[in-house]
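Report on the structure given below.
What you see is the complex with one protein chain gone and the rest in place.
In order of appearance the chains are A, B and C, and numbering begins at 1 in each one.
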Amino acid sequence: MTTAPPETQGYADLAVLRKTWSSKPRFLGWLSSINHQEIGRRYVITAFIFLLIGGVEALLMRLQLAKPENTFLSAGRYNQIFTLHGTTMMFLFAVPVMEGMGIYLVPLMVGTRNVAFPRLNAFGYWMYLAGGVFLYACALFNMIPDAGWFAYPPLSGPQFSTGKGVDAWAQMITFTEISAMCVAVELIVTILKMRAPGMSLNRMPMFCWSMLVQSFMIIFAMPAVMIASTVFLLNDRTIGTHFVNPAEGGDPLLYQHAFWFFGHPEVYIIFLPALGMVSSILETHTRRQIFGYPALVLSLVGNGFIAFGLWVHHMFATGLPQIGEAYFTAASMMIAITSGVQIFCWLATLWSGRLKATAAVHFVFGFLFIFVMGGMTGVMLASIPLDLQAHDTYFVVAHFHYVLIGGALFPLFGAFHYWFPKFSGRLMDERMAKLSFWILFVGFNLTFFPMHWLGMIGMTRRVYTYIPGLGWDHANLAATIGACVILIGGLIFIINALRSIGSGARAGNDPWEASTLEWEADSPPAPYNFPNLPVVTSRTPLWTPPAERPIVVGLREDRREILVTEVLDAQPHHRSVQPRPTLWPMLTALGFAIGLAGSIFYFSSYYVASVLGMIGLIGWFWPERPLEVEG
Amino acid sequence: MRPAPAASGVLGDTASESALHPGSQAQQDTTHLNVVNPYEGNAYAIAEGRRLFGWYNCAGCHANGGGGIGPPLIKKDQRDWIYGGDPVNIFDTIVKGRPNGMPTWGGKIPEYQVWQIVTFVRSLNQLEPRAATPARTDSLEQKTSTIRPDKDAAAHPGAVQQ
Amino acid sequence: MSERRTLDVSGLPPYDISSHSPLFWGQALMCVIEGSLFCMLIATYFYLRLSVDVWPGPGIHLPNLTYSSWALVPLIASCGGAYLADEAAKKNDRAGMLLGSGLNLGLAAIFLVLRAIEWNTFTFTWASDTYGSIVWAILFLHSYDIIADLLVTAVLMVIVASGRYGPRQLLGVHVDSVLWYFLVGIWILLYGVLYWAPRLIGGPR
Partner (left out) sequence: MNQSMWHASGSNAAHIRELAIVFGLLLGVIFLIVIGLALLSLRRRHRGIGQEPLEGSHHPSTTTEAKLRRAVSIATGITVLILLGLTILSVSVGKTVSASVAPAGSLAIDITGTQWWWKVHYASDDPSRILETANEIHIPVGRPIAIRGNSEDVIHSFWVPSLQGKRDLIPGRPTLEWLQADHPGEYRGQCAEFCGIQHAHMAFWVIAEPTDQFNSWMDHQLQPAAEPADDEAIHGQEIFLKSACILCHAIRGTIAAAQVGPDLTHFGSRKTIAAGTLANTKGNLAGWIADPQNIKPGTHMATVALQPAEMQPLIDYLESLK
C-alpha cells in the first residue's frame, strides 16, 4: 500500500463518475436503465404490489370461509382465487422480493459498483414483470388456473382442467424461473468475483452468504420446476405427450417428485435471505459482531444441501414404500438442526450484546416467536404417522404460514425498516412502525393459531365451504377476524412507508452506526455507489477506524469500470468494463413474452419466441458504437 | 357450462355462463327446439361431452370416434356426414335417433347434455377452436396415427430390428 | 476526505480473456443449469423405464444405432474447431478465429443433418406413449440448445469478420467454446442413455 499525498491520489472526479454511471434521462432512460439500485428497487416495489394482490385474494377466501355454507364466493371462483393466492405469493412475491433486496444490497455490501451482468439484470426484471402481467392478463380473460399452486395432474391434466387457465399458470412459471436464474447467476458471480479487495470469504457479511447459498439453490432447483411445469404439464396439455398420463404408463407421482424437488428448496430460497437479514439487523442493533460467524455460515450451507434431500415429506400419503419415507423423515428432522444452530447463535448474540429496541428488532423478535413455533409444527409434520393425519389439513396451512410469514415476511418487514434509510435517505417513523408490528403480530396469531386446532379436528385444505355441526365454525370466524386485523396492520405499514419517503426524519449515511459497507455509501447511494471502492481489513469494516481502511484508486471514471478479484482472498486480479445502458434487454424480454404467451395456444409460437428473442439478443451483444475497450 | 344454479355467488360461478335453465324452470315446450348450440367452442362443454360420450356408452357402437357397429364419427372428409355435420343436425340425430340402430335419446338424455355431446363430437373433427380442444385424454386410446409402419420392417420383414 | 492510504489498481489490465473473467463464470453457471436440466431428464427417463414392463411400448422400435453413432464423429471433431477459435481469441488472431468457428459450424451442421435424417426414421412421435414423449423431449431440448449455440457462434463470426470488435467480443468467442464443450459432453452422456441403456438393460428391441 503506497501512502501517496492526497492531491495526487487520483480521487475520483465525481462529476465525470456520476455522468458515466447514471442512467439516461426521462422515460427511455428509465426503460434502458441497468443500474442495480434502480432494478432492485423495481423488483421490491413490483413484488409488494403482488403482495397486496395476494393479500386481497386471501381476504376473499377468509370472507367465504367465515361461516358454514357461505355463498359469498361460488365453488369455481373460490378455487380460482386460492390458486391465484398461492401462486402470487410464492412465485410473484416471495422469491422476487428476496432477489430484489439481494440485487439492491449485495453490490453495496461487497463494495462494488454494480452487479456482474447488468443487462442480464434488466432482462431478468422485465421477464418477471412480463410473467406477473401475463398471469393477471389471462385472469381478465377468465383463463384463471384453478388446480392449486402446485397443480397436481391428472386434475391439472388436459382432461380434467379444461380451458387455458392451468396453461397460463404453467407458462407464468417459465417467466419467473428465467428471471430467478438470471438473478442467481448475477449474484453468484458478483459475490465470488467482484468483492472489494481484502474481503476474503471469512470477512463477507452474513447477508451476502445467505444470498450466495440462495442463488446456488436457485441454480439447481429451478430446472426441476421448468421440467415439471413446461416439459411435463404444458406439453401434456398442448401437444399431447404422456408424461403424467396414468393410462399410458406416465405417472402422476413423476410430476409430484419433479415439482417438490423444486418445491422444498423454493421455500428455503425464500427463507435463507431472511436469515441473512436477521443476522445483519442483530449485528447492528446489539452493537457487537454476530456470534458464531463460522457456525452461521456452515448452517446456511448445510441448510442449502439438506433442502434438496427432503422433498418426499410432501408425498408421505401417496403410499410410497415405508423405508424410503423413513429416510425423508430423518432428513426433514436434520434440517431443523441447521435452523436450530442459527437461532442459538442469535440468542447468544442477544445475550452478550447491548440491544437497541428499534422497529427492525421488533420484527426480528416477531420472527423468532413465529418461526420457532412454525419450526416445531414442522418437526411434527416430519414424522410420517403425524403427517398422515395432518397432511392437506389446516394444520399444514397453519404450519407453512407460520414458517413463511413468520420466517420470511417478518424479517423482510424488519429489513425494510432497517434499510429504508439507505433506500430513501429518510428514517421510517418508529412509533408507527412498532404499532404496525404489534397489529401484524396479533392479527397473524389470531388468524393462524386457530388453524392448528382446525386441522386437528378434521378440516381439510382448499375447501370452499363446510357443513355446520363439525365444530369448525368458531375457529374459522376467528381466522377471518384475524385476517382483517392483518389488513389493518399492513395498511399502517404502507402509510408509514409512503409518509416517510416524503417527510421522514433525514438519515445520514449511517443512522444505525452499522458495520457493513453499504452504510459507507450515502443514502440513497449515488449511481456509482462509492466514490472510491473501499478496501476491507476486517469482518466489520465500518467498525474499524477509517484511517486503517485504504481506498482503491486508479479506476478510470470515463467508462464503467469494476474491479474483478480472486474468489478466496479477494486480491485484485484485473479490471473489467461493464456495458452501457440499452433498451435491448427489455426488447428481448418483450419478444420472449409475446412468443411464450402465444405458446399456450399454438406450439409454433415457441418458434416466434425464439426468433424475436434471437433478434433481441443479437442487438444486446452487438459491439457498441464507440467500443468501450480498444483492442 | 352446466346450467346456472339457482343461488349463484356474488361473483358468479364459472358454470353460470350457459343460457339454458332446464329443470328449475317451467317445463319447456318441445315443439320448436332451440337450434343454436349454446356450447359452441366451450372447453368445459367439450370435456363434459367426452365424459358423457363414455358414460352413455356411445363408444359401445362408435368406439372412440373410429366407428364399429355405428358409423365412424371422425370423418376423413366433412362431406361424409350422412345426416349433416352442423350442430343442429347432430343434435337432431341424437334426439330423434336414426334408422339402422341409432336409438332415440330424446327423453333420456337431458337437453343440455345432448348439446355437450354434440360439441364433443364436432371437436373430434377439429370443427371446434383448437384452444378449447384438449390435446389428449387420460384414456387408453393411443393415437394410432402417431405410430407409422416401420419402413425398415416393411423393407425386410422378419429381420430382427437392431 | 481524511487522508487515507490507497491501493492503486490502474496497472491492472482492463480485460482478461481467461477463466478469471466474470463472463466465463456466467457461462459456466449456464452450463450447470443446463446440466441439471438434462440430468433430471435422464432421471425421468429411467423413472418412466422402471414403471413399465415393456420398454418401449409395442409397435415402437428403438432408434437404430447407425445414424446416431456416425453423428458422434463430426460432433466431437467440431470441438477441435471450437478449441482453435478459443486459442485464436486469446491471441487476438482474427484469421484463426474465423477458421476455428467456421470449422465448428461446418462440422456441427453435418451432425445436425445426420440427426435430421435419423429423426425421419423414427417410427414414433411424442404423442405415442411415455417412451416417445421422453425421447423426443430430450432430443428436442438438446437440439434447441445446439442450434442456439451455433447461432451465437455464427453471429460472433460475423462480428469478427466485420473487423469492428474489441476484447469483449474476444471474450465472447472464448466463452462460447465453453458452452460448446458442455453441449458435446452432455450429448455423449445422453447418447449412452437413449441408445445403449435400453439395449443393455431391456434386451434388444
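Please note the rule applied: contacts are C-beta pairs under 8 Å (C-beta built on N, C-alpha and C of every residue); 3 or more make two chains touch, one makes a residue touch a chain.
These numbers were taken from a predicted model, which means no experiment stands behind them.
Q: Among the chains present in the display, which ones are touched by the chain that isn't there?
A: Touched by the chain not displayed, across the whole complex: A, B.
Q: Using the touch definition from the top, which of A:141, A:305, A:351 or A:602 touches the missing chain?
A: Spelled out, the listed residue whose C-beta touches the missing chain is A:351.
Q: Just to verify: which one of A:137, A:376, A:547 or A:568 makes contact with the chain not shown?
A: In the full complex, the listed residue that touches the missing chain is A:376.
Q: Which listed residue (A:330, A:491 or A:611) would be found touching the missing chain in the intact complex?
A: Considering the complete complex, A:330 is the one touching the chain left out.
Q: If I consider the whole complex, including the chain that's not displayed, which of A:59, A:139, A:463 or A:484 touches that chain?
A: Per the contact definition at the top, the residue touching the missing chain is A:463.
Q: Tell me which residue among A:289, A:509 or A:537 touches the hidden chain in the full complex.
A: In the complete complex, the chain left out is touched by residue A:289.
Q: Please give every residue of chain B in contact with the chain that is not shown.
A: Per the touch rule, chain B residues meeting the hidden chain are 2-8, 13, 15, 22-24, 27-28, 51, 55-56, 107-113, 138.
Q: Considering the whole complex, not just the chains shown, which residues of chain A touch the missing one?
A: Contacting residues on chain A, toward the hidden partner: 74-76, 79, 146-148, 152, 154-155, 159-160, 246-247, 251-253, 287-289, 291-292, 295, 317-319, 321-322, 325-326, 329-330, 333-334, 336-337, 340-341, 343-345, 347-348, 350-355, 357, 365, 368-369, 372-373, 376, 379-380, 382-393, 456-458, 460-467, 470-471, 515, 540, 543.
In this section, only the chains that are shown with their structure count from here on.
Q: Taking the mean of the C-alpha atoms as each chain's centre, how many Å separate chain B from chain C?
A: Computed value for the inter-centroid distance: 46 Å.
Q: Hey, how far is the Cα centre of chain A from the one of chain B, in Å?
A: Computed value for the inter-centroid distance: 46 Å.
Q: For chain B, which residues are shared contacts with two or more other chains?
A: Residue numbers touching two or more other chains: 135-136, 142-143.
Q: So which bits of chain A are touching at least two other chains?
A: Residues 239-242, 245, 248.
Q: For a test of understanding, state which residues of chain A touch chain C in their complex under the given definition.
A: Residue list for chain A touching chain C: 1-6, 9-11, 116-117, 120, 181, 184-186, 188-189, 192-194, 197, 219-220, 222-224, 226-227, 231, 235, 239-243, 245, 248-251, 254, 257-258, 261, 531-532, 535, 546-547, 549-556, 561, 563-564, 572-577, 579, 610, 614, 617-618, 621-623, 627-631.
Q: For the complex, which residues does chain A have touching chain B?
A: Those residues of chain A that touch chain B are 71-77, 80, 142, 146, 154, 157-160, 162-164, 236-242, 245-248, 601-602.
Q: For a test of understanding, state which residues of chain B touch chain A in their complex under the given definition.
A: 7-16, 43-44, 46-47, 50, 130-132, 134-140, 142-143
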